[in-house]
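Structure, as structure tokens:
One protein chain is absent from this view; the other protein chains keep their places.
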Amino acid sequence: MAVDPLAWLSSATGVPYWALRAVAAPLLYPGLATFMAVALFIIWAERKITARVQMRVGPLYVSRRLGGALQLLADGVRIAFQEIIIPEGAEKWSFVLSPILAFTVVSLAFTVVPGGPGVYGFRSSLSLLVTYAIITLTPILVITMGWASNNKFSFIGAGREALVSITGEATLLASLLAAAMMYGSMDFVAIVGEQAASRVPGIAANPVAALLFFIAALLVTDRVPFDLVLGEQEIVQGPYTEYTGLLFALTMALDYAKLYVLMLVFTHLFLGGWAPFASPLLGSAAVFAKTVGLMLLAVFLRSVYGRMRLDQVASMFWSRLFPLALVAFVISALIHPIYTP
Amino acid sequence: MASIALPGMHGREVGYSGGLRVVELNIGAQHPASGHMRLVVYLDGDVIVRVDPDIGYVHRTVEKLSETREYVRIISLVERMTIIDACNVTLPYVEAVERLLGVEPPPRARYLRTILCEVNRVASHLYGLGIGGIFLNHSTMYMWAFGDREVFVHLASLLTGSRLTHTYPVFGGVRRDLPQGFRDEFEKAKRYMLARLREYDKIFFNNPVIRGRLEGVGVLPRDRAVALGATGPNLRASGVRYDARMTGYAAYGDLGFEPVVGREGDALERVWVRLREIEASLEIVERALRELPEGPFMNPRYTKAVPPMVRHWLEKGRLKLPGGYVRLKTRPGEVLSRGEMGRGEITYFLVSDGGTKPYRLRIVTPSARNVVLFDALARGHTLMDLPAIYGSIDYFPPEADR
Partner (left out) sequence: MATTGGGEEEKGGGHRRRPGLVRAHLDAIAAAARRLAKPPMTMPLVEYGDARHPGYRGVILFDYDKCIGCSLCAQVCPSRAIKMYRVPGDKRLRPGYNIGRCIFCGLCVDICPTDALSESIVHDKVYSDVPSMDMDPVDWALWSREVKKEEESPEKPLLRARVDPERGLVYEPVGEAEG
């Protein structure tokens, strides 16, 4: 692409290029606008894929020619009109503000995670760590949601979120660190550059770390078989039980936003990011395609598994997956020479 | 029990029980996984201390209503207790009245009743497996089981004219003869179902996540199962070799029947027994179709009184009832009859004073007997085991509440 629209805008309005980029990336691509489109698509895809596996059709009639693709738009409009009910005994401000804060915090991750070559909010040598730190800020807000709801089911859900987040994020951090150790850098742009230069994607170099990251991402984003925090058959909707209307939509979007961010990170760490393309347009398309493909895989697993029990999740992660992280570290140490610049 | 109000907590902390601090949780009537009932669960942290099932939401006074209806009008009434298993729930009642009337169904009718009973049993087990699946959040098992159940509901509608509420066995025989094409449709359905059972094994029974939820959960030892009065696959999974079909009612005596018996007594075993019973039922239907005797499908005592103008229906395989059928009078007496439904053994105790309506009809349904298993099995398990146990004992509230 010859003309960079942001550069043109910068020269037209006099606003510095970095400022425009810092705003455009989190808001447009890979940020909120793209996330809305991705959420619309992926939730429809989840329902369609699950339906096909289950010998039925899924959403169809909302936009018949598109195969029901705009179903989520209809659902969203309906949810927007639903009354937001705040229970009388609930801690009002925590109840209302925590989902909003949680979603805002996750959206901050879009400032550092690149969507393509040169398409990022700002570049930092610690962008991987910043992303991880932002993801780990959300559990405390979910626990707040559970406590503020004044509902026993929400309270149990908050307890589960505490357990789940400690377990999942430890494994996530371990696999992240193993990957970072392999590349010798915590900067997404540098990591992708190294994978492109050596032509070995991270998943081929360290498949153990990739697998661990994927499974931990499923746990952190509350996806089947680890959807304990939601736990519909035991605790109704967990911490989100008392939420209605747009607040409920935010809580559901929160999980999908985390999944989107984590799959973007997976793409950069293990699938080579925007390699083999270098231009912003094609590179962004490559990143987008890989991320959506990963999300589709995560969503397909919903039709295969049931829910795992709480103590089994904890024991599986701590006694089997976390030690595998040590194996991942060893592999990283051995593979590291491939990626030295 | 002390009552402490915790700020920010809905409900009450119930205090101390046996040295444990317990919290009362209503898995109440409005809950995604409670069915038409409430389970009052007492929890110590994550461990269940006691479960009190609060049943009766679907009580429809079936026993009392039976005292105000003529015998033939009660068949549809008792069928509504467990609509999904219609032939199995009405057949023991029909047999009880037949004993008091002194009439016997012809052999062909007995075999036809058995065929429908087993088709219903397959559908009922698929329903139970589906519910067991969704209680573990395995939506694929749920949809697959209910989708495959459609095949058997379709078969039942071919035979009786109705998908679920067949009202098929009547006193003296059955209401319709075997239609053309039923044998072919059944043979195809059997091939389909056997292939599907292999798929169920792959995605549900051998699925490591599901195994983890079901293996070793809710273990019911053999002597406890007998002492509690558990019935159906729950009893047989604990190693007790008892099935009401062993008494040989309908055509089970002629066909020879062997029950499916498990050993371990945990939730996985109960699911296993149901899967194997589906295979067993398919075998029984195939054998019954092969050995189906010729002859009338209704006792001539009643068909000879049918007006000549409508007798042609009998040749076409549709029943016509004589006018006196509504006001059938039984001899005075008491009779106890049993049958095996999908969920267990059902018992009818019919007391007649010689009139056209029963004096008393006492019904004990299998789910009414299995409800004790909630408390017996769930104690000591975690909260997440409760839906697994509920799904594995296949409790059906409308049947239990009558």
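Residue numbering begins at 1 within each chain, and the chains themselves are lettered A and B in the order written.
Keep this in mind: contacts are C-beta pairs under 8 Å (C-beta built on N, C-alpha and C of every residue); 3 or more make two chains touch, one makes a residue touch a chain.
Every value quoted in this text rests on a predicted model; they were computed, and no experiment measured them.
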Hidden-chain contact residue, picked from the options B:His31, B:Arg108, B:Arg274 or B:Lys320: B:Lys320
Residue of B:Gly262, B:Gly344, B:Pro366 or B:Gly391 touching the missing chain in the full complex: B:Gly262
Touch criterion as defined above, residue of B:Thr82, B:Ser124, B:Asn137 or B:Asn207 at the omitted chain: B:Asn207
Missing-chain contacts mapped onto chain A: 49, 51-57, 61, 300-301, 303-305
Chain B residues touching the omitted chain (full complex): 69-70, 72-77, 140, 147-148, 150-151, 154-155, 157-158, 161-162, 165, 167, 175-176, 179, 185, 188-189, 191-192, 195-196, 199, 202-203, 206-208, 211, 239, 258-264, 268-269, 272, 276, 279-280, 283, 306-307, 309-310, 318-321, 323, 325-327
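In this section, only the chains that are shown with their structure count from here on.
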Interfacial residue positions of chain B with respect to chain A in the complex: 8-11, 23, 25, 27, 31-33, 46, 133-141, 143-144, 147, 203, 207, 209-210, 212-213, 382-387
Residues of chain A defined as touching chain B within the complex: 50, 53-56, 89, 91, 147-148, 150-153, 155-156, 224-225, 227-228, 231-236, 302-312
